[in-house]
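Below: one structure in structure tokens.
For this depiction, one protein chain was excluded, whereas all remaining protein chains were kept in their positions.
By written order: A and B. Residues from 1 in each chain.
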Amino acid sequence: MRRHHDMGGLDAGPVEQNEHDYAPWEKRVDAILRLLSAPGRRMITVDELRRGIEELGPGAYDEMSYYERWIASVTNNLVEKGTLTVEELGRKMAEVEARWDADRAAHKNSQEERAQ
Amino acid sequence: MTHRFPIGARVSVSSSFPPGHVRTPFFVRGKTGIVTEVAGEFPNPEELAYGRDGLPARTLFRVTFLQQDLWPDYAGGAGDTTVVDIFEHWLQEADASEGAAGKGERAHV
Partner (left out) sequence: MSENGNDQQDGGHSHGHAHDHSHRHPFQPDLEDGGYSYYQVMTEAVAELLLEKAVITSEELRKTVESIDSKSPAFGARMVARAWVDPDFKARMLDDVIAAADELGIDAGGIPIKAIENTDRVHNVIVCTLCSCYPRLLIGLPPDWYKARAYRSRVVREPRAVLEEFGTSIPDDMEVRVHDSTADLRYMVLPARPKGTEALDEEALAALVTRDCMIGTAVPKSN
């Protein structure tokens, strides 16, 4: 009856007081949500974001990082609303991946050149 | 403005477990506390979560629970409390016998 995100009162170990500096892509996820939820645009509400995260299922908290859950939820919401289509996402993601692979290869090459 | 529950009202949280998006934590369901503040009127998150406008707005109450009413084995101070923001439709007037340390109904665990 208790949903997995609803954690108050559960047993857990010590609070691990670790933190990390947020990576650019994580801030980008945050920025996208802020823009889409801003008054004036209101394309997604914070409660839609939260619902989307809850619907990722119990494994999401163990398998995904915080902003991974966010972008997964934002993306699902945008598809549900018709703002983005699955087809567009598939195409664009393949394109991004190919570009980053190429960029990485080029970056590595130039570093090797510089090292010589 | 008049509200359904005045400050100081003893209220019980619904012992209800619907599917879907709700903002009432599990650990206060079925528990009794006291309205200590009226936080304002806000669109219903249970509707907003599904793309609707959440109107009419609902009153959000700040409800203070004695820790002893939430956790039978609470080991801290007798006066320790937790305050939770709860929408009006989750609250009902409590029987005089409920709450106030140890007498609150236990939530389903």
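Basically, a residue touches a chain if its C-beta (ideal position, glycine included) is under 8 Å from a C-beta of that chain, and two chains touch if they have at least 3 such contacts.
Treat the numbers as computed from the prediction; the structure is a model and nothing was measured.
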Just the residue numbers, please: which parts of chain A touch the chain that's not shown?
-> 5-20, 22-25, 27-32, 34-36, 39, 43, 50, 53, 61, 64-68, 71-72, 74-75, 78, 83-84, 88-89, 92-93, 95-97, 99-100, 102-104, 106-107, 110
Footprint left on chain B by the chain that the document does not show = 23-25, 27, 39-40, 42, 45, 60, 64, 67, 70-71, 74-77, 79-87
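By definition in this document, only the chains that are shown with their structure count from here on.
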Chain A and chain B: spacing of chain centres that average the CA atoms, whole Å = 32
In the complex of these two chains, what residues of chain A are touching chain B?
-> 1-3, 6, 8-9, 45-48, 50-51, 54, 80-81
Where on chain B does chain A make contact in their complex?
-> 17, 20-21, 25-27, 45-46, 48-51, 54, 70-71, 108
